[in-house]
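Apart from one protein chain that is not included, each protein chain of the complex appears where it belongs.
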Amino acid sequence: MGLLTLSSPHTHNQNSTQHMMQMVILATLPGFVVSTWLFGFGTLINITLAIVVALGCEAAILVVRKRPVGFFLNDYSIVLTAVLLGLALPPLAPWWITVIATFFAVVFGKHLYGGLGNNPFNPAMLGYALVLVSFPVEMTTNWASSIIATDVTASFSDTLSIIFAGASSDAWTGATALDSYKHLITNATAAEIAQQPEFSGFLNAGWAWVNLAYLVGGLWLVWRRIISWHIPLSMLVALSLCSLIIGWDADMYTPLSLHLLSGATMLGAFFIATDPVSASTTTRGKLIYGAGIGVFVYVIRTWGAYPDAVAFAVLLMNLAVPFIDAYTQPRTYGHNKAKRGLYQKQPK
Amino acid sequence: MSTTLLAIVMAISIVALLALIFGGILGFAAVRFKVEGNPIVDQINQLLPQTQCGQCSYPGCKPYAEAIANGEKINKCPPGGESTIQALADLLGVEPEPLDAEHGAEKAVPTVAFIREDECIGCTKCIQACPVDAILGAAKQMHTVIADECTGCDLCVEPCPVDCIDMIPVSTNISNWYWQAPTLGVELIASDRRARRAEAN
Partner (left out) sequence: MTQMIRLHDIHGGIHPAENKRQSTQTAIQVAPIPNELILPLHQHIGAAAIPCVNVGERVLKGQCIAHADGFVSVPLHAPTSGTIVDIEARPVPHASGLSETCMVLQCDGQDEWQAHPSLLEQKNVSLVEQLKPADILTFLAQSGIAGLGGAGFPTAIKLHTGNYPIDTLILNGAECEPYITADDMLMRERADEVVAGGEILLHVLQCARALIGVEDNKPEAIAALEQAVIDAHLSHKIQVVSIPTKYPSGGEKQLIQILTGKEVPSGGIPAHIGIVCQNVATASAIYRAVVHGEPLIHRITTLTGDACQQPSNWQVLLGTPIDYLLTLAGYQAQQPERVIMGGPMMGFALPHLQLPVIKTSNCILAPKAKELPLNEYATACIRCGQCTQVCPAELLPQQLYWFSKTQELDKVEQHNVFDCIECGACSYVCPSHIPLVQYYRFAKGAIREERAAQEKALRAKERFEQRLARQEQELAEKEAKRKARAEAAATAQKAKQADLAEPASAPASSVDDTLEKLNKQLAASQAAVQKTKEKLAAAQADPEQADKIPALEAALEKVTSKLKSIAMELAAAKKAAAASTTTTGDSDKGDPNSPERLRKKWETAQLRLQTAEQRLAEAMEQQLDTVSALQTGVEKQRERVNDALAAYQASQTETQSDVANSPDNHELEKKILAQQDRVAKAEERLTMARESGLDTVDALAMGLQKQRDKLAQLEQQRVASSTPEGV
């Protein structure tokens, strides 16, 4: 046998896709722990269910597509999709919501486009948007209320029976903060709302703690260079600017603090918008992409029919990615100008 | 009654007027922005390999390009092969068809003619056959092929009375060699992977 000949480089930094996915999953841990503590076991059950369904769907599809099952299940990308979906869905949503969303995310969001790396949309958000549009009631009423409001969360078995047996969840659920604030502000001033227990004090509210936990996880990812800072930062900055410029009147609009620290803002900024496959790849493109998500989040939250908007904002910007990428190519070394736009055949 | 009539007449005349105006504009544009010549033939000719071998049954690439422009099939050029057919299909917006076997097959490797010079009797027959004047020589003198200019069309082989012309594959050397795209690539299918593992062990 001759010697091994492969093209250079002959060395590698030993990073891998699998490792990156694992890191991202790991980084959701603080947010997950805090939300389980504050809102009960719903999230845990959702995530577990989503992972099981996702792995099943993935395996089935790989078999159909005649790909090595073990090899691709091993890359953790589908687990990450399932985890993100589980974190994003209402904790007390009935089981079939999770199943449908996961199935749709894996089969339609990922594999019909050719599998990992080829999907133009964020699969988790595609699944989420589908159930949000199809089952608006289940998706808005099943948010667990925080331990701060109810002093105690539903027990594990209660949660199980709510999710799987359809037991009434009324005792444990409440509207999300964004949703209730949006309703309250139409006939109360900001000062009056602040009196309500749910909104009294800044960090008393459970959703702020959860968001901060995600922020911590996200910053860790940035520090480990698993994700770049461009998308989260530009998204948060754009959201803040919108809120400061348009929503400066606190008596009419949801305040900035609520925008940043409630709903899926931090989860979206650090974990969902940064999904590399469906995000922009150029540096300037990332800034534009993030900013676009921020603006859409604000617009949909403020004027849209849905209380939260991360899923739609991300999907809308996913659509724009090829365009953004084409117009934000970097200026290559030795060139005076960056090339722009889509490729055009030069007439000879 | 008369007002309705008037309206109708008005409408018709306005439409007619508009038609006239736009017709005029179009006519002007047609004259003003007239495209000279028949660029489609040139464009097609650009895509043909210019081997000038005549395998397409036309006396060269340009005549075939003209024929294509007049509706001839695009799958008759063996030297160009599938890639040329694809390019022509893209240009003309038609469906690519497989190469018409009647005209010959695509060569697996590009070749150039080579004259075994000690056998050459200097009959000049190959010179007359070569469509691109790639052969040098004079009557009763040894002939030779300018390899850089030879398109590998094979036309000179047959006329040679002493069969001293060979078509030899274009050689690869360290100047024109290049890496091929990786074969062990993305999305291995299961069997590949097993083979790979077996190889590694």
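We call the chains A and B, going by the order they appear; numbering starts again at 1 in every chain.
To be clear about the criterion, a residue touches a chain if its C-beta (ideal position, glycine included) is under 8 Å from a C-beta of that chain, and two chains touch if they have at least 3 such contacts.
Owing to the predicted nature of the structure, the values given are computational and were not obtained by experimental measurement.
Engineer: Looking at the full complex, which residue from A:Ser161, A:Ser240, A:Thr281 or A:Thr302 touches the chain that isn't shown here?
Structural biologist: Answer from the full complex: A:Thr281 touches the omitted chain.
Engineer: For subunit B, which residues touch the unseen chain?
Structural biologist: Interface with the chain not displayed, on the subunit B side: 45, 48-52, 60-62, 123-124, 127-128, 131-134, 139, 148-149, 151, 172-182, 184-188, 193, 196.
Engineer: Touching the hidden chain in the full complex, which residues of subunit A are there? Just list them.
Structural biologist: Subunit A touches the missing chain through residues 1-17, 19-20, 71, 75, 77, 115-118, 228, 276-277, 279, 281-283, 286, 325, 329-335, 339, 343, 345.
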